[in-house]
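A single protein chain has been omitted from the complex, and every remaining protein chain is retained in its original position.
Think of it as A, B and C in the order they're written, each chain with its own count starting at 1.
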Amino acid sequence: MLDRRQFLKLGGATAFATLFGGCDKVQSRLIPFVIPPENYTLGEALWYASVCGQCPAGCGVVVRVSEGRAKKVEGNPLHPVNRGKLCARGQAALQALYHPERLSRPMKLSGARGSGAYTPVSWEEALSLLMGPLKKGKAEAPGSLLMVSEPMRGHAGLVAGRFMKAFGSKHRVAWDPFGPDAMLSANAAVYGVRDLPEHDLANARYLLSFSGDFLETGISPVHYAREYGRMRGDRETIRGKVVHFGPRLSMTATAADLFLPCAPGTEGFVALGIAHVMVRDRLTAASSAAGRLADDLGAYSPEEVEKKTGVHAHDIAAVAEEFARNQPGLAVAGTGAATGPDGAFHCAAVALLNVLAGNVGTPGGVSFPDRAQAFAKYGAEAALLAPSPESGYGGMRAALEKMRGGAFRMAILSGATNPAFTLPPSLKFNEALSKVPFVVAFASFLDETTSLADLVLPVPTALEAWGDDLAPVGHAGAITLCQPVVEPLHDTRSMPDVLIAAAKELGGEPAKALPWSSFRECIEKAYGGPGGEMEKALQRGGFFGESSSSRSASRTGSVAFPKAAERPIDGDPKAFPLALHLYPSLTLYDGRGANLPWLQEMPDPISTAVWRNWVEVNPKTAAGLGLAEGDGVTVTSPSGKITAHVAFNPGIAPDVAAMPLGQGHTRYGKYANGRGENPITLLPAGEMYALQATRVALAKTKLSTTLARTGNPEGQWKVKNMM
Amino acid sequence: MARRPFNAAIPLACLALTLFLSAGAAFAETVPQPIAFCHKIHVTDYKLNCRFCHSSTNKSQYANLPSVEKCMMCHRSIATDKPEVKKVAQYWNGKKPIPWNKVIDVPNHVYFPHKKMVNAGIPCLTCHPGMDQAGTAVQKLEFGMGMCMECHRKKKVTIDCWKCHY
Amino acid sequence: MSAEAPRADDHHLAKTDETAMFERLSRSNLVTTWKWYLGVGVAGAVLLWGLIVFLYMAMVGMGVTGYNKPVFWGLYEASLVFWIGLSHSGTLISAILRLTHATWRAPVLRGAEAMTAFTLMVGGLIPIVHLGRNWRVYYALPYPSSRELWPNMRSPLMWDAMAITTYLIGSLTFLYVGMIPDLALLRDKSAGGRRKFYSALSLGFRGTHAQWRRYHVASTLFAILIIPIAVSVHSIVSWDFAMAKVPGWHSTIFAPYFVVGAIFSGIAGVVIVMAILRKAFRLESVLTPLHFDNLGKLLCTMTLLWGYFYFTEFLTVWYNRNPEEWEVFSSYAGPYLPLFLTMIVCNFVIPFPMLCLKRVRRSISLILVPAISIVIGMYAERLLIVIPSLARRNDPFIWANYFPTWVEFSVMAGAAAMFVLLYMLFAKFFPIMAISDIKERLFHTADRTIGGTTVESIAQVEGEEEAHA
Partner (left out) sequence: MKHTWAMAIDLDRCTGCGACVVACNAENNIPVIGEAEAGKNRLMHWIRVNRYWEGEYPEAQAVYLPIPCMQCERAPCELVCPVYATYHNEDGLNAMVYNRCIGTRYCANNCPYSVRVFNWYDYKWEKPLDEQLSPDLTVRSRGVMEKCTFCIQRIRRAKETAAEEGREIRDGEVVPACVQTCPPGAMLFGDLADPHSEITRKLKDPRRFRLMEHLGTEPRVVYLKRQKGAGR
């Protein structure tokens, strides 16, 4: 890796753009430098460390840069979260960087709001357009400023948080559709810590997964996939066993040794059934907790649980015994369990198993290290740098209510979480936003949300900007540093940079709160400036010292027994016979990856479909409905109706229809638009952001599109021919 | 230099063209350059080593062109009155790169590491004959694969296709 | 076309005078009808269209075809086998007939040999058509270059190229040598530019005793040589497939099976061409039901032989149930059922019973039914050999089916048009009937009375071999 000083010098090498840009036909010009960068050799690639910005997991990356162009992203081998590994989405970060539809200049609305008609303006004009309402708002009604962003971590969060506070508005919503709200409240109830746990898969001998998605789209898929690999094969004599319960044979489920399908929304009952057997047969390590829970668990005998969940009683008993005898073992709940109306119950019931098995704070178990201690010096403001990874759904609903009431004069939108796409349409985000007189969006792309703005300010991607990050799990307080690995492609400015500039112009409180000239200066001040430790850290990709103390769960002794609310999901089972199971797409995540061709063209591991979404049903269910693979269907819920193609999943419960999220864009560029319809439209606007909240009916229909799949419908059953 | 997709070619014309080219007719023309640089003066008269200007030839797969800064290292004081040197100074003062026209092209499907050749002690003039007597850059040899093969065989270097084509 | 047998007088050419006979046999060269122009025009237009589409494909990419992964070969390659198969009509038939002294062969010879040459030309172009980079086809030529790169002689495609080239040269020579006396005849009967043209081609043949002697030696020699070439060509074409690690292709029976199939389709092709020639150039007196009867008998034998080979191939796979091969054969009952049924019905179910009947064999319009059906059936067979094996490759996950697009159809229609065009031009400018052979035979032919009926003798008269000269 190149030392940073040399890299900074590269900053001025604009000649590169002419030299190596746009090689179309035979290159006929050779344009050398005016002044060559120090120690730079033409044709020799350089590696720079940064952070992968494609999902909130916060993996460290190194980027191979050749002739001033990023060529390849790889996992940073030194980074504790991913140790050199990277998932498909991370690999595709380059396509986000070099995307043809990236916003290259500030744009102001030139037609009706939402029409998508914009005219490019200069940054000066854009900033003056921004400052006008900002100044007026600050003077007249500081509380009328709303900021909707994705969760911002590190100093970007500090800048945004301080800006809002100094401005005088407390309306800051951080929206993340897959924020593990249910898990956080369950952890608070069971472990006494409202935080995400570290699951030590690598040292576990047994893993119970309840609709787990830790290998695909969970909190930190690369971290856990690596841990999973170690659990399977890194120990000489031990191979960890995985048992998966859930309504759908997901990618994580296929990795399990034993997949036991359960009825949708019953994962917690299975967990309680296992707990029942453990307590009944005195298989628990935590006997005091077991004693207290014995009464409550009485109602969850395997036989009772079988009635509810469809998992055979003897399976539950057998798994319970295996789990108890193969310690350390882990029980984890995934998005599928957590995002039902009863998510908190499911998560708590699952967490209970860890407590009963005595696996809290032990190797191969669950622990809660104090990851944010690196930011402890900020005191109360540390929460701005290391925010709790909540979805912010409550805040969003409250904000929407206020918007409709006309409480906001101005809204700042930022981030890739795209609320206009990821919120159920019944919440009427678009309509509410139309009540806000001035909307400014910081974005790399126009999407369903940013195209509702009056002013769109282009931001650099994670590979072009300065910053720092604190990953949610997978490390003990490691801070990742980001640097521009390439010269920014377009005339972009990061949101913290713009906020700092705006604060300066506003003067007074905001200017004092953000005392830097640029975000880069903010980062440099925070980490000791250029030279010294920060320079080394930039080369390594961050501060990865194992300095953090483990903060174990505080309250495992008085575990509250989780109570199922047993809220029924939307829809009459007669009219809507199938429970809808929505899950984050492996490739497109919450939909942000849908404009990246590599991800669109990567076959899904279950359906093997590309470029379009589908509805997964059991072949038997499909036969009953007269559906063949690839057929078009209408998917109708009480809240909406969409069409999709059928894909079979022989391991999905017969009363479930599953759909991946992420497709169905309408304003996200040509690679994303028109690739099926958004299944979010089927969801009701509930108290919680629940993905498993409705029932649907399928009916055959004719579609003009076809579903491209790599697996031959007949041949995919013939593994015997191959192995 | 970044590799690019092959050009679309009309099949039959291509056949004719290949025959035409293998007849060895169409090259060695002088390419016009923004500055009438003279290799002869630098190399033959002043005995400058090629690598003094083309400094990455032993370190990289590419032989780089000197930066304007490199030219000015000497031409701040030497021959400043010459009209062509004045042009260099103009570029330097304007902090603009000199837009040289390309003379030698290695096709997209060839990996040709200069450093391997230079470090193996192959004189530059083996492949670039007459450069020491030339004005602006000339290419007097046609870079056909046969030329590579001849030398590789003679020197008993690998002739594995995948050494250069992948 | 009349189903009735021509009257006995008509086909006794010996009874007509020589000029009349010449005019009758050379009608194609002497009279140019508007139908001929129309035919050439239509064939030329289709060929032009095929060429345009081919150029389009070459410039845009093979993606415009229906090819995919794993079906990298399809209609083009099946057509290649089909056309090369058709080529076994002429040379082989005429050589065998020549060697076995089947005297009835004379009127069939030239037409069949010409068919060989032109189907080979068409078939030989298809390997170039199907290349991804047609403009680099010269890489496959063994020419010395400074790069010192040579073609790979281990590749069946190279064997194929050599075999087809050899066969083409051989059959062209065979055709030409056989034509020399007739060209001389045409030279003698024509004037002006045509005369110059024919005299150059006839190589000074004047019909001396020595010339006839050499002519006979040469044609017998060629007849002997061309047979192993013909057998080897289709064996090698079959090895393009049989040498591959593709279930359904990799079969020891392929070489003889392909040769039999080739002769089978070749004879059927000859029947069709003969019927057309007979009608178009009013050769009823030369091409008699007798010829069709004989060809029909050959065809009938080949039907049985083909059926036997197919049965044997199927039987071993069916009995063995090697899963990979069985997947291929199972697909005959799946997406390739129409093709399979076409093949079985057209190659066996229709032709065999029909060809067993003398009435059918002797009726020119009726014998066309099995002949045409066999050509269709053999095309289906070629497609069935090439496509399902690829569509059901070893890895079932990537199975995919194939259907040609308009591009393949257009280019192959162009290929067919090229054959028609070449044939029509040949018939116009060259003796399509082996006049001297026919004449030679006529001297040997006499009506013989056996019992109460008079029949034409086709036996050779001993000791008269060179009397004609």
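As a convention for this text, a residue touches a chain if its C-beta (ideal position, glycine included) is under 8 Å from a C-beta of that chain, and two chains touch if they have at least 3 such contacts.
Quantities reported herein were computed from a predicted structural model and do not represent experimental measurements.
Trainee: Among the chains you can see, which ones touch the chain that has been omitted?
Mentor: Even though it is not drawn, that chain still touches A, B, C.
Trainee: Return the single residue from A:Met152, A:Leu215, A:Cys347 or A:Leu582 that touches the missing chain.
Mentor: Counting the whole complex, the residue in contact with the absent chain is A:Leu215.
Trainee: Hey, which of C:Leu30, C:Leu55 or C:Met158 is the one touching the hidden chain?
Mentor: That would be C:Met158, which touches the missing chain.
Trainee: Given that one chain is not shown, which residue among B:Pro34, B:Pro113, B:Pro129 or B:Gly146 touches it?
Mentor: Once the missing chain is taken into account, the touching residue is B:Pro113.
Trainee: Among A:Ala204, A:Ala225 or A:Cys522, single out the residue that touches the unshown chain.
Mentor: A:Ala225
Trainee: Just name the one of A:Ile606, A:Ala658 or A:Val696 that touches the chain not displayed here.
Mentor: Touches the omitted chain: A:Ile606.
Trainee: For chain C, which residues reach the chain that was dropped from this view?
Mentor: 60-63, 66-70, 72-73, 127, 130-134, 136-137, 139-140, 149-152, 154-158, 161, 240, 243-246, 390, 393-398, 400
Trainee: For review purposes, identify every residue of chain B that touches the missing chain, sorted by number.
Mentor: 1-6, 8, 107-109, 111, 113, 116, 119, 158, 160-163, 165-166
Trainee: So that we can see where the missing chain sits, which residues of chain A does it touch?
Mentor: Counting only chain A, the missing chain is touched by 21-23, 43, 66-67, 69-75, 82, 84-92, 94-95, 97-100, 215-216, 221-222, 225-226, 228-230, 232-233, 239, 241-243, 249, 251-252, 254-255, 257-261, 315, 318, 322, 489, 586-587, 597-603, 605-606, 608, 610-612, 618, 620, 649-654, 675, 706, 708, 710-711, 716-719, 722-723.
Everything that follows uses one rule, which is that only the chains that are shown with their structure count from here on.
Trainee: In whole angstrom, what separates the CA-based centres of chain A and chain C?
Mentor: 67
Trainee: Distance-wise, how many Å sit between the C-alpha centres of chain B and chain C, to the nearest whole number?
Mentor: 57
Trainee: Measuring centre to centre with CA averages, how many angstrom lie between chain A and chain B?
Mentor: 50
Trainee: What parts of chain B, by residue number, touch at least two of the other chains?
Mentor: Touching at least two other chains: none.
Trainee: Give me the residue numbers in chain A that touch at least two other chains, ranges are fine.
Mentor: none
Trainee: Flag every residue of chain C that touches chain A in the complex, lowest number first.
Mentor: 323-324, 327, 394-400
Trainee: Once bound in the complex, which stretches of chain C touch chain B?
Mentor: Spelled out, the residues of chain C in touch with chain B are 55, 58-59, 133-136, 138, 145-148.
Trainee: Any idea which chain A residues touch chain B in the complex?
Mentor: 15, 18, 20, 23-36, 41-44, 67, 69
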